[in-house]
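Only one protein chain is missing from this complex, and each of the others stays in its spot.
The block that comes next holds chain A.
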Amino acid sequence: MSASEGISLPGNEETTPPHEKHKQKAKKAKKKSRSAKESVPNAMDAKATASYFSLSIVGQIVSATFPLGPDKEFVFLRYEMVAGPDWQLCSGPQHGLTQLATNRRGHFNEPIVFNMPIEVTYKSTSPYGWPQILVSVFGRSGLGRETLLGYAHIHLPVFGSRRPADQTEQLQAPILMPKCPNMMADITSWLLRREPELKDPKVLLDNLKCKGLSMESYGSLQFQLSSVMRGARKLGYHWHS
């Protein structure tokens, strides 16, 4: 009897010998990670070609905080999920747009609450290209003019939520705003009252393409995300220490 039947929690040592992990046996198993919420159990029929593991992320973009207040009255976000070539989005939207939120009625450095739900499921054969969420923060003044306030990106949580001890701790991502490359662009942007935007914000996720860019960070986004993974231990991955 395989020890991986039923719920596997950290502390339940896997006593199956290593070579059995790679034998595909038809079995029903329910696996949850540390911070798993209740989910409908799926029968995991292990066929010979089933070498995917699936990752389900639930959570929200909680709020945006600016220490001296946002530059514009209303703030809204546009988020996009970016993942590597091995990853397939099974369910959930890849893009999203939040509401226009403000904190003008309250104190200027109160967090601007978005409460934007994020629920996606990915399927993949390898952890390379782990999905990231790339958020573009836009501001809209009272007169209707929209400009960019910055970009923020984080990896979706790899191990459940951040740390098991402090489940209420939120992931913070700094908001980075691109600066004008030269003096002419600075003057033009001041005249037209529009900040420069990146043509393709995915440049920030690449290791070599962001070489000449100059960014200023101001403000941060708070996320609360947790992940449920299924099928990774069968493929031999050591998910928890």
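By definition in this document, a contact is a pair of C-beta atoms (placed from the backbone, for glycine too) under 8 Å apart; a residue touches a chain by one contact, two chains touch by 3 or more; residues count from 1.
Here is the rule we use: contacts and distances are computed from a predicted model.
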item	value
Protein name (UniProt record) of the chain left out of view, among "GINS complex subunit 2", "B9 domain-containing protein 2", "Tectonin beta-propeller repeat-containing protein 1" or "General transcription factor IIH subunit"	"B9 domain-containing protein 2"
Contact with the hidden chain (one of A:100, A:154 or A:180)	A:154
Omitted-chain contact residue, chosen from A:84, A:106 or A:142	A:84
Hidden partner chain, touching residue among A:111, A:174 or A:196	A:174
Hidden partner interface residues of chain A, rising order	18-19, 67-68, 84, 126-130, 132, 152-155, 158-159, 162-163, 173-174, 176, 204-205, 207-208, 210-218, 235-241
